[in-house]
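Written out below as structure tokens is the structure these notes cover.
As you look at this complex, bear in mind that one protein chain is not there, while each of the others sits in place.
Showing chain A:
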Amino acid sequence: MLEIKDLHKRFGDTVALDGVSLTAAPGEVVGFVGANGAGKTTTMRIAMGVLAADSGRIVYNGAPLDVEARRRFGYMPSERGLYPKMKTAEQIAYFGELHGMSRAEAKRSAAALLEQLNLTERSGDFVQDLSLGNQQRVQLAVSLVHDPEALILDEPFSGLDPLAVDVMGTALKDRAAAGAPVIFSSHQLDLIERLCDSVVIIGNGTIIAAGSVEELKAKEVKQLRVSVQTAQDLSASLPGTVTRDGDDYLVEDADDQEVLRIAAAAGRVTHFAYDQPTIAEIFREAVTR
């Protein structure tokens, strides 16, 4: 269990974080969403010990997160960085060793990741000679080389091609399935929706919404969408607030069973369900509120 508790951080007069808390249970994939400048990167950097918080704590499996435990974490910072004049395989293996692997283990793991990322034939090339996309894949390999037991990834999908997105998505799911807590931020909300068990939305340094994907969707549900094959206009006869969306009726603040009865009386009901908002809609709603 990785717990981020009540982080506060100021940069000069700017309040970057104002009591940010979030948790990731073992095996849970947490999506961290927020506008630019909302505090995602600051939170993650503090969690990884790269930045010191003014107050607040990071607790991992019940104990304060220290350097030794952090070494077993996988981290991808938002600003990507690699040694330009170091060979690809050598570089990935070096980071494996820094994370406590033996040289042989690190080499083996690096080779396996390069294979997975279709980069085997570039193993001996300098990183600076790779395309930007391939450098991103190397960056990904660097964060996964030591088989991390927890992942904190800042925008891991940005700049990745579809293949690398799949590899990354699979890697996150695999690590979570092995019991690792995973926190990642992204602006690609469709990916969040597909991969995450829960979502945390941050705005202006405070958490504005958090919960499992289902919970959040359920909380936002308001509209009942009804499709009826009829020549009549039911706008006036249906209870509650009724709006039209094409041929559909969107009903709010009404007893759904009564709506169904009236609709069924008017004609054949082809669609009758509450609209499930997408994470994108929830996010927009949460941020503008």
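Everything below uses one rule, namely that a contact is a pair of C-beta atoms (placed from the backbone, for glycine too) under 8 Å apart; a residue touches a chain by one contact, two chains touch by 3 or more; residues count from 1.
One rule holds in what follows: contacts and distances are computed from a predicted model.
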Which of the following is the UniProt-recorded protein name of the chain this complex doesn't show: "Spore germination protein", "Helicase HerA central domain-containing protein", "tRNA synthetase class II core domain (G, H, P, S and T)" or "ABC transporter permease"? "ABC transporter permease"
Please identify which residue in A:Tyr75, A:Phe157 or A:Phe283 touches the non-displayed chain. A:Tyr75
Per the whole complex, from A:Ala35, A:Met86, A:Val165 or A:Ile262 the residue touching the absent chain is A:Met86
Touching the hidden chain, out of A:Ala52, A:Ala104 or A:Leu132, is A:Ala52
Chain A residues touching the omitted chain (full complex): 45, 48-52, 67-68, 70-73, 75-77, 79-86, 90, 94-95, 97-101, 142-143, 146-149, 178-180
